[in-house]
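One structure, as structure tokens, below. Some questions next.
Missing here is one protein chain; the remaining ones are kept as they sit in the complex.
== chain A ==
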Amino acid sequence: MRRTTKQKRGIILLVFLMMVMLLAACSSNKDNAPSNEGGGGSSATEGNDGGAAAKPVKFSYVRPVWGAATYTKGGPYEKELFKQGNVEIDAQIIPVTEYDTKIMTIISSGDIPDVFWAAGPTDKKFKEMQDQGAFMKINEYLDKYPAVKEAVPQSVWDTLTDEKGDIYFIPNVSNPLVPIFTYYRQDIFEKLGIAEPKTVKELEAALAKIKENDPKMIPITAQDTIWGFGGLSTSFGFSHYAWGPANGDNRDNPEKIVPWYLTDGGKSYYFWLKNLKKEGLLDNEFLIAKNWDHAKQKFTSGKAAVLGINWGYGPEIISTMKKTDPSAKVGILPPLEGPDGSMGGIRPFGAWDRGMYISAKMKDPDGYFGYLNWLFTDGSDFRRYGIEGKTYKIEDGKKLLLADDDKEADYKNGQIEPLQMITPMSEALNWESEEAKYEGAGVGEYFAEAKTKFDAYNKVQYPEYRNPTIFSPLEVEQGAQLYNDYLQSVIDGAIINDKITEQDWDAAIDKYLKAGGQKIIDEVNELQTNKVKPQY
């Protein structure tokens, strides 16, 4: 074979190109992301006042989104925020249903974003990561930026302080009293002569009547799991997805606390829902459909008569319903009395709903805290309301947030939520702002009813009795495996799998307890001496 010099050069060039491409593919894409190096600490000390001299604070940010995952970088809202806050956020969003999985995958690489959302140190996984030095200790920044510190009650900071006195986590504090309302089509109930149900039994009879009258109508649907039927679960006298008093124990000061699936109420609630499913009264996509908001869509499009959902969706649901069917009337069921006489109410959430960790490797923590501080001080107005005419309007001197449907595409929540940080405690429940949401959505007349029902639901509480900072050693070691091996298929499938019976439920619980579940319960009860019902 005779090669010419030209051929040889060609081969060398080709190999060179391939190597370059390989190296380019292997190299980190960090260079493409906004670098932290430029900001230094200068911007923080000068404040985020948009001063021309200060370099913008740059950081990467990963957070879950509850709304539509339609965020596009470089939108006009983002530009305005960056300008006013003197910041450049490289935001990455993950739909909330996939968040826990994806963030754990990101963490497994050991290369985490500058700021990201997580459950916090009450989850043993994150506590261990804190101890491994993955996250930044924030004590000094809390002292330096008082508005950030004041955004969270001292009692919560105390809970988050570890055994060495260090704090690593910024919680997204929330009002724990967030009722799950059961909305219903008042006009359909009236047409069929059904009085507003006061008990679970009456609700069941109403659903049967709706089904009988219109077989195509879905009598009841809900956002899946606790979020949807949270209001109804309380009528069975137990704290769903929580630890509560053992069967027959005193509710205010129990001697023993157990996970919800060991309570009679938990079991009867699941098999009541199973029966609804069997009778064709429960949405046949409940726990099967993968999209987060299928139930909401069914209700607002007139396909479902009753909807269980977080009360915060009220303005959106009612305003959409009015557009779909102007003659529709939406009511909110009162807390219902359960089969064993338990009065329904609320399952309070924790003192915070997730929060943020900051990477130990973050280059400009001062800049980041300066930006957070700005959000709670000079930037507070922009954070809460956004841009006049685009995200809010002014009526009678009051700022009213626009309903998402009334906003231009570039200013919808999908473009705002990805850039939001935490909400300060002072705004966790502000009735003026809640009323403004209803008025902004054009359904102000429904606000009084919502507030009345809010108070009614909050009268009876079924809280989490377990102290989240206490870990059972066996649970840390084997808890996930024991739950997966013995309980998950029965608990997750009980409502929708026809083949799972009450005997199967009991048998699974029995096996779980024998395999180690009982030891976990004993350890928790031994370690947690104070089991008094938390008050909110």
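To be clear about the criterion, a contact is a pair of C-beta atoms (placed from the backbone, for glycine too) under 8 Å apart; a residue touches a chain by one contact, two chains touch by 3 or more; residues count from 1.
Following the convention adopted for this analysis, contacts and distances are computed from a predicted model.
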Choices "Quinol oxidase subunit 4", "1,2-phenylacetyl-CoA epoxidase subunit A", "Phenylacetate-CoA oxygenase subunit PaaC" or "ABC transporter permease" - which one is the UniProt name of the chain not shown: "ABC transporter permease"
Residue of A:Val96, A:Ile387, A:Leu429 or A:Ile496 touching the missing chain in the full complex: A:Ile496
Residue among A:Gly74, A:Gly110, A:Gly165 or A:Gly193 touching the omitted chain: A:Gly110
Of A:Trp243, A:Tyr269, A:Tyr457 or A:Tyr486, the residue in touch with the unshown chain: A:Tyr486
Per the touch definition above, residue among A:Ala289, A:Ala328 or A:Ile470 touching the missing chain: A:Ala289
Interface with the undisplayed chain - residues on chain A: 3, 8, 11-12, 14-15, 18-19, 22, 26, 100-101, 104-105, 107-110, 125, 128-129, 132-134, 284-285, 287-290, 360, 480-481, 484-486, 488-489, 492-493, 496-497, 499, 515
